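As structure tokens, the structure follows; a few thoughts come after it.
Note that one protein chain is taken out, while the other chains of the complex remain in position.
Labels run A, B and C following the written order; every chain starts at residue 1.
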Amino acid sequence: MVAISALRHRLYHFLFDQRTRTGRRFEALCGLFALLSVIVIFIESGIGTTYHLTFDEWHAFMLLEVGFTLMFTLEYLLRVCCWPQPARYVFSFWGFIDLATILPLYVILLWPEIGVEYLFAWRAMRVIRVLRILKLLRLMPALNSLWSAIVNSRHQLILFYAFIGIVMVVAGALMYGIEGPVNGFTTLSTSVYWAIVTVTTVGYGDITPHTAPGRTVASILILIGYSVIAIPTGIITAQMTSEFQKRRHERVCPHCKQRDHDPKARYCNGCGTALPRELGA
Amino acid sequence: MVAISALRHRLYHFLFDQRTRTGRRFEALCGLFALLSVIVIFIESGIGTTYHLTFDEWHAFMLLEVGFTLMFTLEYLLRVCCWPQPARYVFSFWGFIDLATILPLYVILLWPEIGVEYLFAWRAMRVIRVLRILKLLRLMPALNSLWSAIVNSRHQLILFYAFIGIVMVVAGALMYGIEGPVNGFTTLSTSVYWAIVTVTTVGYGDITPHTAPGRTVASILILIGYSVIAIPTGIITAQMTSEFQKRRHERVCPHCKQRDHDPKARYCNGCGTALPRELGA
Amino acid sequence: MVAISALRHRLYHFLFDQRTRTGRRFEALCGLFALLSVIVIFIESGIGTTYHLTFDEWHAFMLLEVGFTLMFTLEYLLRVCCWPQPARYVFSFWGFIDLATILPLYVILLWPEIGVEYLFAWRAMRVIRVLRILKLLRLMPALNSLWSAIVNSRHQLILFYAFIGIVMVVAGALMYGIEGPVNGFTTLSTSVYWAIVTVTTVGYGDITPHTAPGRTVASILILIGYSVIAIPTGIITAQMTSEFQKRRHERVCPHCKQRDHDPKARYCNGCGTALPRELGA
Partner (left out) sequence: MVAISALRHRLYHFLFDQRTRTGRRFEALCGLFALLSVIVIFIESGIGTTYHLTFDEWHAFMLLEVGFTLMFTLEYLLRVCCWPQPARYVFSFWGFIDLATILPLYVILLWPEIGVEYLFAWRAMRVIRVLRILKLLRLMPALNSLWSAIVNSRHQLILFYAFIGIVMVVAGALMYGIEGPVNGFTTLSTSVYWAIVTVTTVGYGDITPHTAPGRTVASILILIGYSVIAIPTGIITAQMTSEFQKRRHERVCPHCKQRDHDPKARYCNGCGTALPRELGA
């Protein structure tokens, strides 16, 4: 029993601990396979729309998919077995992603007609498998800066998105009243969709104002809304900058306690002592 | 008489004073109902366009609307009665919004044929009712920062919007001369609308230059206008940043008079005294 | 002779000197009439396209135009007469604008068939008259900040616009090669127009890539170009900020020589001496 526990512990350190070289390599390998798998799904989707797949082609893609699924199933089982607290992994974001992206194949094997019967199910399976790309995020610990920038400014961000939401609803309702269903503003929600597409300057052009008052209101809305909608962008950027500076400030020389080292510095420029590796870099 | 006055005063503090817990809760309740009411209007608008409403569905939406209107009427009356200076409330922005958004139902009850006779009136009523969403803004005192940033930079903003307006008129007139009605630039105002839609990078594509000189002028206009149109965005962002810093600087420790506390700090990091709650946070 | 010179000098100070109250008021009056005149032209253009103008309507617009033209002719003559160095005014930017915007009517009076014979000439005259809106710029001395920001960073701006131009030419040529005339990329210049419209995120959608390699190249171009095209915006904004700070720094208290006064301050906050009016504010 102790032996198994020790083995699990050792395996965890060998395969999943990001502080060991083997752990980082195993993660990179999983990421590489996730990337390859997603590229295969994209090619399959591209060919499958242009030509009808021949049986041989379909066979080849099926085989590849079986291979990838087996690999990711193995990875999932290893993670469940080795994790210090398996339940925590299983119910975490990564646990769900790792499980969900191996399920489609098993669903097809258990219920082979589903893809033929329901076109939506066929598409949904492809979409779920594409989520494997998210595994690559594990290779980017530096994104923690972005994440903590968003978390730290969540009050401001929620406030601004709520404010933008209210402005969009009012602007959409106004245009719905002015232009009306004749000019494409069929429902209130369509008008709000138009307002979001317009003020963010996406401007598809599928719905556009056609009357003179509608165009006037739209012009004013664009000019003013445009100056306000960039505020969340500004908040995230400012928070990220201060996050980077804080991180830099937190890296202290263990010998002379000097701060503010260059992010790429390996040795303290005051006393020459080796600096600790930066967190999340 | 005094008793009524005292009751009014007490009711005001109980229901509307944002410094009391009950006041904040009552405001949140009003906001919640405003949100629910707007969601119902959106659903009604969505269903009403896709299918024709059955009598039962119409009945249900009507009942919901009667309920919401009664509630908001009660809120309006309470505000008029309790407010220290009722006239000031009635003629304020919020007084107009609160009154206008309860009127549509009473108009329909008094003049039931209006919605059937005039499609525009029917739409206008929906639009007015959607304005209830603005009540949610009362829950966001922190938007005062944005508002005072805009007020403080109003001279610069008016100047820049006037400048952008002149540039747009000249650009629109130029393209009207070059492209002409054949290519969609039918009137001068249409061309100015095109110029605004283009320089803000919305780019619907409903009106586009088709001739070589028109495309050349449009390209130059885009490249140069693009660098100028972001100036109001920059002004508002810069003003907001300085507003936030000022607010932070204004929060002084009552004991040791230290400034520049973290916005989320509850206690002075110099002497441990409890800090006053930040204004508008 | 001396009397005339003195009269000219006095008239100049009375009507055109921006440091006197009457001068500022006369400028504002000219601006107001320019604005009114342009609004009339816009209304004429709008009505003239929707309905055919009746003779009475055409008569009314003609009368208004004659009135405006006479007024602006008087303004032009006064300026030519009173200006200290008339030649310098006549050959300046404002001299050209003031002259050009009164010419269309005289051209029509001298050669009445031109508008009937050449549609383009008719449009050109309208466009030229719209340029009256530029007179409003005289009322905005604070735009000097923007102008000097652009002039000060002209080396960087020219460099960047040239760089962006080269990138656009290469990107356009690449897409011309990949997509070809079949997909709308008919000539090299059309492709460059597409590249500018795309990278500035205007995205009309009149020309779009249709092949898989074209879409891939377009996606990469958008993502990378997008990060580079904002640089001129950044340069102008940064220069304007430093311009504002310099201007603030240049305002020195005449008594205690203190600098860095608030732009709205009228008195020195150090010694209470009245501060000189800020330049171009």
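Throughout what follows, a contact is a pair of C-beta atoms (placed from the backbone, for glycine too) under 8 Å apart; a residue touches a chain by one contact, two chains touch by 3 or more.
Note that this is a predicted model, so its numbers are computed, not measured.
Student: Give the residue, chosen from A:105, A:175 or A:196, that touches the chain omitted from the document.
Tutor: A:196
Student: Using the document's definition of touch, tell me which of A:7, A:36, A:140 or A:256 contacts the absent chain.
Tutor: A:140
Student: From the list C:12, C:42, C:68 or C:204, which touches the chain that is not on show?
Tutor: C:204
Student: Touching the absent chain: which residues on subunit C qualify?
Tutor: Touch with the absent chain occurs at residues 156, 159, 162-163, 166, 169-170, 173-174, 176-177, 180-181, 186-189, 198, 201-205, 208, 212, 215-216, 218-219, 222-223, 226-228, 230-231, 234, 238.
Student: I need the residue numbers on subunit B that touch the omitted chain, in ascending order.
Tutor: 46, 201-205, 212
Student: In the complete complex, which positions of subunit A touch the hidden chain?
Tutor: Residue positions of subunit A that touch the missing chain: 38, 41-42, 45-46, 48-49, 119-120, 123-124, 126-127, 130-131, 133-134, 136-137, 140, 142-143, 146, 161, 164, 189-190, 192-193, 196-197, 200-206, 229, 232-233, 235-237, 240-241.
Everything that follows uses one rule, which is that only the chains that are shown with their structure count from here on.
Student: Grab the C-alpha centre of each chain and report whichever is closest to the global C-alpha centre.
Tutor: B
Student: What's the rotation, in steps of 5°, that superposes subunit A's Cα atoms on subunit B?
Tutor: About 90 degrees of rotation relates the two copies.
Student: Let me have the rounded angstrom distance from the C-alpha centre of subunit A over to the C-alpha centre of subunit B, please.
Tutor: Distance between chain centres: 31 Å.
Student: Going through subunit C residue by residue, note those that touch at least 2 other chains and give them in order.
Tutor: In subunit C, 46, 201-205 touch at least two other chains.
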